[in-house]
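Below: one structure in structure tokens.
Showing just some of the chains, left in place.
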Amino acid sequence: MTAGLSAVVAAEVGELRLDVALDALPGEVVAVVGPNGAGKSTLLRALAGLIPLTAGRVVMGGTVLEDAATGHRLPPEQRPVALVFQDRLLFPHLSALDNVAFGLRCQGVRRAEAGRRAQAWLDRLGVGHRAASRPATLSGGEAQRVALARALAVEPALLLLDEPLAALDVEARAALRRELRPLMAGAGVRVLVTHDPLQAMILADRLVVLEHGRVVQHGKPREVAERPRSPWVAELVGVNLLRGHGRDDGVELADGGWLAAPGAGRGPVLAVVHPRAVAVHRRPPEGSPRNVWLGRSEAVELLGDRARVRVALDGRPPLVAEVTPAAVADLALHEGGQVWVTVKATEVRVFPA
Amino acid sequence: GGEGHDGRATRLTVFAAASLTEAFEVLASDFEAAHPGIDVDLHLAGTPTLVFQLQQGATAGSLPADVVATADDASMQELVEAGMVAPPVVFARNRLAIAVPPGNPGGVGGVGDLGRPGLRVALADPAVPAGRYTAEVLARAGVEVPRPSREPSVKAVATRIELGEADAGVVYATDVRAARGRLDAVHILADDDVVARYPMATMVGTERPEAAEAFVAFVRSAPGQEVLAGAGFLPPAGEPVAG
Amino acid sequence: MTPRRGALALALALPGAALVGLPLVALVWKAPWSRAIELLAAPGALAALRLSLVSSMVAAALTVVLGLPLAWVQARVAYRGRGLVRALITLPVVLPPVSGGVALLVAFGRRGLVGQWLDRGLGLGLPFTPAGVVLAQTFVALPFLVLTTEAGLRALDTRLEDAARTLGASRAEVFRRVTLPLLAPSLAAGAALSWARALGEFGATITFAGNVAGRTQTLPLAVFLALQGDPESAVVLSLVLVGVSVAVLVGLRRHWVLGLVR
């Protein structure tokens, strides 16, 4: 058995059937992303030993934490695991400091020493001045930091983070993004659930995409971003995803229509179109773009020096185009109405579905 | 019950000591049968409770006491001194007995044995009438019981012996009879015997003096005395009532 | 729930269960069942049972009505002397029941502190009436409801009440729709305890309300009288009391807790 995490997790809660395989080398960060209710938190709870596996096996650092086949099952407190809960779950009867010292005290560290180390963690996370406060008097972000400190303080081999940065302000988020790797240094494995694509892309060595309790895609963040395998992943990485059948020089789209794309191959394929490759026009475009559709400009988002326009197409998923704010004004895209979108055939990436 | 002159039954309220329960329940229904138009409400509680309640004003209003029967003279005397009752009459007496579990496992032969070390003895507390009578018996016999359990009522003494927790105790003769074989009695010498007296009286200011007098008279009448004798009580004068 | 955990829990819970369970088993074992029907058929027994059930239910309802606001004030209003008031509320539990009855007589009796006004002004005599039974039972049972409910209120997340108010719920609606349902476990426990206490109440009742068959004689008083003559029948009557309370607790609890939570 090698070091690192090797888990096959099957579990059931309510109507959810979770069935996930997850591997990580020592020192790696795995980001788990997916829609609400996909089972991400449930997966972390199963890894921590809070819900039993119905099948599968979890091995961490050469130790079998749980094996449904043999019935072997380490209780949560004997696993080298810490979990930062989505709801934080700070102990309401303890001060921030005592919350952080809790795990250390359970490990047998003496009161004074545990307090000292807890204070150091609080300082490191920027809430040292709130050490004496009860959780009820902490702000959302302060509580989140204390929860992080509490989990980090036990220096677990497997750290499970359920949206640890959601309530943090941008500054703290950026700081933690920078520091999370050093904070989490060592041979340990970190599993991070997040809804922030940036976090996932920046922090993760591996990305696992869960939907309906199953892995729909996994791999390096860059690979996933380049070859999204589901509309949700495409939305996550901010590209357009079209599904269809390869016909060598184009794709016969599943929702009807044709997408010219040289070298599309044959068989079921996915086509990725970056929003930058989509152009928007008020009049029928001249020249020779081969992919031209008529649609309706639906929504415009300004993102600093770029703007994204969502164009609804008849009976097909909408296409997102990236244009300049100036273009938004020139074309009066705000006002909705008919537009033509064009996609340069050379900028379509096609890969087998 | 039946119809009184105003078309409703006259309700006669009798406060009686709890130890009289069984006898008075029969007496009340016999009396009702003999006097259509009068309903008897029995209020049964420990004598001290009765006295306290009467002192706290249970003499008129929602439930006026018309007749009171206590288990000892001293309590009745308190009421007499407070001017709350008419002159009382004794309507029954009782005799003490040593009660032992069936088969007498403690081998108790008489009052003298109650002082034997190692014997578990339950006695009524001197705060209650039976306790006072018991103390009198023991004093006369010159017996001192080491560490008795001072029970709050003579019935508690009986219960304790029935369940085998105590080897002997002093109770009323009526209690031994009520236990229906679950207790045996050891004879107490006549010299040592003390006779308990049960007085009853009508309340001063009762709104139903005739009915109250009638009830007292009924208890003292032959049929009434028969009921009391059936429960093991002795007649007031000391000799059995003619049947 | 692993089997090991279940076994350990059971082992730990056993002594307590035995302490309560063994005497009951013993009582059932000793009871003269052959005479049970005869005893229950006795005219006083059923009347006493009926009075006990009705008066204890009314008393339990009263403890809720009177106790809930008291618990609320104790849990939510910070004032000097709150600890003292809490201790004083506990007193009917400490007071030997007979003394409790004496206290009630001194307060609400016909010559009592308040009772004389009730009596003269309103013609309202409480002693020796079924109302007096209810009063005595409420008096001894109230502390159980108040203390249990207060603890429940303290454990409640008041932010949920805030949330309800921002959604337009008035104080009364917040109480009814949020506080009360969240309080249900504690309130149910408190009400069950106070009902049981009222049902079993003896000393204060006999002292304050008297022991008149068909009028103020509750089942515990009947047990007391039975004990005077015939201890065996007392055991049977006690078991009747026990059976009734089990039936009511098992039956009501389901309905009532669900009703509150719905």
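Just a few scattered comments:
Going in written order, the chains are labelled A, B and C, and every chain counts its residues from 1.
We adopt the following convention: a residue touches a chain if its C-beta (ideal position, glycine included) is under 8 Å from a C-beta of that chain, and two chains touch if they have at least 3 such contacts.
Since we're looking at a predicted model, the values are computed, not measured.
Expressed with the labels used for the displayed chains, the entire complex holds A x2, B x1, C x2.
By definition in this document, only the chains that are shown with their structure count from here on.
Taking each chain's centre as the average of its CA atoms, chain B and chain C sit 33 Å apart.
Averaged C-alpha coordinates give centres for chain A and chain C that are 56 Å from one another. A straight line joining the Cα centres of chain A and chain B is 87 Å long. Counting partner chains per residue, chain A has no residue touching two or more of them. Note for the complex: chain B touches chain C at residues 13, 18-19, 21-22, 41-45, 49, 52-53, 56-58, 60-63, 155, 158-159, 162, 178-180.
Partner chain B is touched in their complex by these residues of chain C: 98, 102, 105-106, 109-112, 115, 119, 125-129, 206-207, 210-213, 215, 224-225, 227-231.
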